[in-house]
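Note that one protein chain of the assembly has been removed; the remaining protein chains are unaltered in position.
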Amino acid sequence: MSASMSGNTASSSSSKKSLKAFSDDIWKNKTAKINAELFTLTYGSIVSQLCTDYERDFAKVNKQLYSMGYNIGVRLIEDFLARTALPRCDSLAKTSEVISKCAFKIFLNVTPQIGNWSSNKDSFSIFLDENPLSEFVELPMDAARELWYSNILCGVLKGALEMVQMDCDVYFASDVLKGDQTTELRVKLNKILKDEIPAGED
Amino acid sequence: MSQKIISPSTSVNSTAHPGSTGYDYTIGPQQTLPELPVSSSTTGGGIGGGASTAVSTTLPLPSVYNESLNPNARNQHVSLSAYAFLFQELVSQARNASKSVSEIELRLHRSGYHIGIRLLELLNFRSSVSAGFGSSSSSKAFFSKTAMNPSGNALALNGSLSSTQDEPSLAQGISHMKRRDLKPVEILQFIHSTVWSYLFGRVSDDLVKSSERENEFMLIDSAPMLTQFISSTNVQCDFFVCGIIEGILDSASFPCNVTVHSVPEPNFEQKVVFVVKFEPQVLEREALRA
């Protein structure tokens, strides 16, 4: 719909800010922050509690983390939209850019790389070079096989995208915690839920 | 049943080398001061030697520990919103799994406890490192990993060696280790100042001794950070912080019970008081020391 997202959100002096500068400004000047280690430790506490609760059935832990993420995502999107007031993205490429440069930046202060586009442009990968969730984490051997430690992120993306009427599959393709070379999150757009787009939008 | 088994860490090299900083039960206790110059060369050798297996090539082992222990390399932040959403979900989960208010609070307490027991030694260690030490290396982003080229063993070896040489060993920045806190007042001061600054970026608002009971102390926070978005209910979400405090005190050998009470005041409607109640043996010990 809107021709240029960064243009529309640029300052009144009509200077076109890049999405990156726009997000940096929000992160630096407009967002309350908290110690990243407390975040890491709290998430660690949640995961280890789940592992105990589910008697180290890691498939169940993955599922539970995903569903917790989903619950967070459907709420977090409101914070994101209130904070950025970005308009709807007109393409998945735009969406991917907003996710990496804006969403990850203003919530977690990291900017993952986007890549691995499928030939029909309906899916892409997010490469997390830095992951505040799994800082200082080493997986025990039994967990390394099955557990997707940061699986909550998939749920968050799934829930948040669904709230802006994009039905996506989100899953981890690899994780450095498991000995892989990269941490790769895969996002696949199934369809845009046109019927649920609020009336009045172009 | 399987959780009773201590599972060895995947990232610890299977070939025993003295530079390994993770605890490996197959080897037993080892020198754990981070990155002593002597062991660093053997670390490099260990990585290079084990490089034929897939696991050992992937992680630059020492950096995780070295960087996390360095107090000057830990100024990273995430947004309060991100934390608030995670915390919100933590509470929701506790709520769904519980039948009563006290059970929810107990679960939150337990989650916090796990964090508390990790913080005592870490924060004590960090406050032992002299100020300003290693600040040159702190310019390197805290989260960034030492770049390793996993495909070439020779490169990986060089990478790990040079990275250990660039960063001075943390041990050099410690003239003497901070002494363990032995008195209840000392350890509470530590929580009031060091722990609070670490967690919430400011010291707590007050630390008072109860006038009525010998074994009770009160930590006051007029604007609790983690629960600031949560409208008051009959569930006290700050039990999470109680858990952190109790975890720290417990692992410092001050067995106690920590509870939280809401005491709204004009302008500080979310003000809370954490009541630390030491077990009788702590006071007995104090009496013997005196």
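Just a few scattered comments:
All chains are identified by letter, namely A and B, in their written order; residue positions are counted from 1 within each chain.
The criterion applied here is as follows: a residue touches a chain if its C-beta (ideal position, glycine included) is under 8 Å from a C-beta of that chain, and two chains touch if they have at least 3 such contacts.
Criterion: contacts and distances are computed from a predicted model.
UniProt lists the omitted chain of the complex under the protein name "Trafficking protein particle complex subunit" (options: "RNA polymerase II transcription factor B subunit 2", "GINS subunit domain-containing protein", "Trafficking protein particle complex subunit" or "Cytoplasmic tRNA 2-thiolation protein 2").
For the chain excluded from display, the touched partners among the shown chains of the whole complex are A, B.
Contact with the undisplayed chain is limited, among B:Leu106, B:Leu122, B:Ile174 or B:Ala223, to B:Ala223. Here one chain is not drawn; of B:Ser79, B:Ser111, B:Asn124 or B:Thr194, the residue touching it is B:Ser79.
Panel shows chain B; residues 79-81, 84-85, 87-92, 95, 222-223, 228-233, 235, 237, 267-269 of it touch the chain omitted from the view. Seen from chain A, the chain kept out of the figure touches residues 1-3, 8-12, 14, 29-32, 74-79, 81-83, 85, 87-88, 163-164, 196, 198-202.
The working rule: only the chains that are shown with their structure count from here on.
Averaged Cα coordinates give chain A a centre that lies 26 Å from the centre of chain B. Those residues of chain A lying in contact with chain B across their complex are 27, 31-39, 41-46, 48-49, 51-52, 55-56, 68, 71-72, 75-76, 79, 83, 106-110, 129-132, 135-136, 138-144, 176, 178-181. Across the complex, chain B meets chain A through its residues 1-3, 5, 7-12, 22, 54-55, 58-59, 64, 68, 74, 76-83, 85-90, 92-93, 110-112, 114-115, 118-119, 141-145, 150, 198-201, 225.
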